[in-house]
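Have a look at the structure below before the remarks.
Missing here is one protein chain; the remaining ones are kept as they sit in the complex.
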Amino acid sequence: MRIRLLDRGFDPWREVAAYQAEQPQLAGKFGATTVFVGTLRDFNQGETVQRMTLEHYPDMTEKYLERVCHEAQSRWQVADMLVIHRHGVLAPNDPIVLVAVWSGHRDSAFAACRYIIDELKTRAPFWKKEETESGPRWVEQQ
Amino acid sequence: MRIRLLDRGFDPWREVAAYQAEQPQLAGKFGATTVFVGTLRDFNQGETVQRMTLEHYPDMTEKYLERVCHEAQSRWQVADMLVIHRHGVLAPNDPIVLVAVWSGHRDSAFAACRYIIDELKTRAPFWKKEETESGPRWVEQQ
Amino acid sequence: MSITVRFFASIREKLGKGEVLIEAKGVSSASDVWDRVASTPIPPNTLVAINQEHVSLAQAVRDGDEVAFFPPITGGAT
Partner (left out) sequence: MSITVRFFASIREKLGKGEVLIEAKGVSSASDVWDRVASTPIPPNTLVAINQEHVSLAQAVRDGDEVAFFPPITGGAT
């Protein structure tokens, strides 16, 4: 299991491939991988987004990401997990978050992946500030 | 949207990255990508799997994969889709199937990805034959 | 004209053939096609496609059709 916070851009597919390649013990042992990638769109709530700043609460963020992953592991049969979350300044089309789950079967891979992204969204302390044509604004929870 | 049948091994993460890079019109327009990869395990129903042959019904397979993708597109807001399915002879740890969905939001990305893999499994004509220590056996639907 | 009959996977192996051509005369349903090409009853759960569309065994067959018999599908993932 790996959890990373990054203050620079990342290629989610390269990260998944690299992580999987580093886990030779997984080879042949999993039947299902589910990956979710959240990406910054260039529009939101009717406005063009030029840039976004992601603020977080260092240490608390990692703690909650780990907790959510351990919860997923206790609820479903999960062979391995990788979570990467950006912070800092992002441009449209930049990946924001990656959640990858390796499992024996697709039911648990989908369920665990969905659980992690949903819980992350409400419990891991991150805040988005968008820069739009009408100035900066904090994104509000929907 | 792209649907491919392959008789050779493929790297799912490289395929997703390459396909996405070929769709510049998607950049900044999607917020969620969900990818599912099914991989051959080295054991099944208590036996070691040494090899697997995937037989399919040419033309009918492509037709049903396309149909399932179009159904997903009509049910959920989907920006793009990529489906790759192996046939021929596979070794353990080889990817069998890849389903990638790009969408505005994660609800539709997860739902469409799950729909495609579930429907594919019961409607697209593929059959698995495993080679185990006790000889070859056709995989039965569970 | 005639009817092309195709078999896949375990059914292909059991019958020892992948494809045969039969005369359309006297054949009105997919079920009749099976009886013409096989000497054994159709295995339970066998799926039928006519012109590459899933159909039932009772489906009407016409001259020129491609009729396929195969076991339940096991593609995709675990």
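Residue numbering begins at 1 within each chain, and the chains themselves are lettered A, B and C in the order written.
Assume a residue touches a chain if its C-beta (ideal position, glycine included) is under 8 Å from a C-beta of that chain, and two chains touch if they have at least 3 such contacts.
All values reported here derive from a predicted model rather than from experimental measurement.
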Neighbouring shown chains of the undisplayed chain, as defined at the top: A, B
Contacting the left-out chain in the complete assembly, out of A:Val16, A:Ala32, A:Cys69 or A:Ile96: A:Ile96
Touch with the omitted chain, as defined above, among B:Pro12, B:Gly31, B:Pro95 or B:Pro125: B:Gly31
Absent chain, residues of chain A that touch it: 36-39, 41, 54-57, 59-60, 63, 85, 96-97, 117, 120-129, 138-141
Residues of chain B in contact with the chain not shown: 31-32, 104-106
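One rule holds in what follows: only the chains that are shown with their structure count from here on.
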Graph class of chain-chain contacts, one of line, ring, star, complete, other: complete
Cα-centroid distance, chain A relative to chain C, in whole angstrom: 48
Inter-centroid spacing, chain B versus chain A (mean Cα positions, whole Å): 23
Whole-Å gap separating chain B and chain C, where each centre is the average of the chain's CA atoms: 26
Chain B residues counted as touching two or more neighbouring chains: 36-39, 41, 117
Contacts with two or more other chains, residues of chain C listed in rising order: 77-78
